[in-house]
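Yeah, one chain of the complex is gone here, protein chain that is, but the others are all in their spots.
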Amino acid sequence: MNARMRAAGKIPSRFTEGLAQIGACGIFGLQVLVAVPRSLRHFRETIRQVWFVGAMSLVIIMTCGLFVGMVLGLQLYDVLSRFGATAASGTVVAFALYRELGPVVTALLFAGRAGTSITAEIGLMRATDQIDAMEMMAVDPRAYVVAPRFLAGIIAMPLLACLFNALAILGAHGVCVSWLGMDNGTFWSNMTSNIDVWKDVINGVWKSVAFGAVCTLIATFQGYTTAPTSEGVAYATTRTVVFSSIATLALDFVMTAFLM
Amino acid sequence: MNPEPTITAAADDALISIRGLSTRLNGKTIFDGVDLDIRRGRITAIMGPSGTGKTTLMRHITGQLAPDAGEVIVDGQNVWRLGRDALFALREKIGYLFQNSALLTDYSVFENVAFPLRQHLKLPEELIRNLVLTKLQAVGLRGAAELMPSELSGGMMRRVALARAIVRDPMLIIYDEPFVGLDPVALNQILKLIRTLNETLGVTSILVAHELAAVRQIADQIYLLAAGKIAAHGAPDELARGETPWTKQFFTGAIDGPVPFQYPAPDYATELGLAGSRA
Partner (left out) sequence: MAQRQSYQIGTGLFIVLGFAALAYLATQTTSLANYRQGDSYTLNVEYTNIGQLKLRAPVKLAGVRVGTVSAIELEADKLQAKVSLAIDRRFNKIPDDSSAAIFTSGLLGDQYVSIQPGGSPDSFKDGDQFVLMQNSMQLEELIGKYLVGQGDAGKPGDKGSAKNEVQPEAKPDQKLEQKPEPKK
């Protein structure tokens, strides 16, 4: 009886807690946006973060891109051959990549690779009082620590997504043309006559810009507000991956609806 | 509450004065009407049992945590009425030594000490170099300038943090538990540094600590914080002769007293189920 009452009371409190988290994250996002112009003074720090979140994620992004492209090429060639439309293999691979898989898979990998390390880094800075120390030295950590990472995420994500796509196209080309014997000219000409720069490539870039902003915002927020214990940092990194993935996919749906 | 006449008398001399401070954190009362004055150019120690909110008090002073009631006046300014820019301007005049040093792990010792300079002042590189090396020399770590914080021992890290705290010649330095986890040599080094800084620069210092032996050597004034109030205050020798149960327990280190050995709990016998059989 008592336990049940407690459980009943917990559901709304969890719900409001979740709302409060979203609200806090939103407010944090606004504060970071306000801090962005001030952070431009430390632009060197932003460059350093582009190196950490972008360049250091290159290997995983490019490897995964290659494999995703190869799998897509293999699968689509097989499926399309049932309709006698193998000529469209490259095109369908490109459509799938540019519009969806490129931005989304890159964002998910980014959350796992760069997002977690951002959270852990800021979380440890919080746990070892480095964030407080900056505040005490009259340096706004939002401008010095968070904003450069946020900017770096926005800069790095679309570039990573483009590299992912490029490698995936090459992977699909390798499978379809070199292995399955599709005609090289058909592969490219079919693609070039169907893919549109603005509708397909650039829209995908917009998506990954948005994903970059959301993923780094969540990662920095989780690190910034973490409980200053080792357990707290561990929870925060987990939450970064979970929330980034959910936010990416939900935002993907909304953006697809608007960009179509 | 402890409104003593001596406090009001010393008020104009005070760099910091706190009146009627009350704070509750997570449903627990931390402060319940604390009045306190920190005098200019002196070393004031804040002591008390663990968990009485000594660090929380420092966070009130530096404007990191808002109190529920009361006012905190630092250098004539009410900290909680200040806007962000004014608060930051005030903080630039405060050096804060964190318990775990809080060095920026990404930067070398040199860059850590140079950090406040680079952030706030546009100085030529040569001047920054001279200033940083001077401060590092003062803490005896000029030779470690190019090391990373991870290569330092705890005592060295604290000295680097001290160099960073004083690099802009602050009017107030707050030492948060500067003696914790130090070996006797490192402890004496820090002790000497605190005294030298106070004597040569005339800096006001707040010392949060519970190492009585160390504090007695340098403090001009001690505030004993207990159960959300100022339990006692005065010069170290005065307090050592203290009559109140708080001072007695704290200065003799008795296990039981106003600070209970047992954490509040229901009756022992009842909880073990022995109450019934005994009755």
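Note that the chains take the letters A and B in the order they are written out, and that residue 1 is the start of every chain.
One rule holds in what follows: a residue touches a chain if its C-beta (ideal position, glycine included) is under 8 Å from a C-beta of that chain, and two chains touch if they have at least 3 such contacts.
All values reported here derive from a predicted model rather than from experimental measurement.
Enquirer: Which displayed chains does the hidden chain touch?
Expert: Taking every chain of the complex into account, the missing one touches A.
Enquirer: Tell me which residue among A:P158, A:G171 or A:G223 touches the hidden chain in the full complex.
Expert: Answer from the full complex: A:P158 touches the omitted chain.
Enquirer: Pick out which of A:L19, A:V34, A:I47 or A:V242 touches the chain that's been left out of the picture.
Expert: Missing-chain contact among the listed residues: A:I47.
Enquirer: Which listed residue, A:L40, A:L58 or A:V71, touches the chain dropped from view?
Expert: Reading the full complex, the residue touching the unseen chain is A:L58.
Enquirer: Touching the absent chain: which residues on chain A qualify?
Expert: Interface residues of chain A facing the absent chain: 47-48, 50-51, 54-55, 58, 78, 81-88, 94, 98, 155-156, 158-160, 162-163, 165-166, 169, 188-197, 200-202, 205.
Criterion: only the chains that are shown with their structure count from here on.
Enquirer: Which positions of chain B touch chain A when the two form their complex?
Expert: By the definition above, chain B touches chain A via 62, 64, 88-89, 91-92, 94, 96, 98-100, 102-105, 115-116, 119-120, 164.
Enquirer: Show me the residue ranges of chain A that touch chain B in the complex, using the header's touch definition.
Expert: Residue list for chain A touching chain B: 124-125, 128-130, 132-140, 144.
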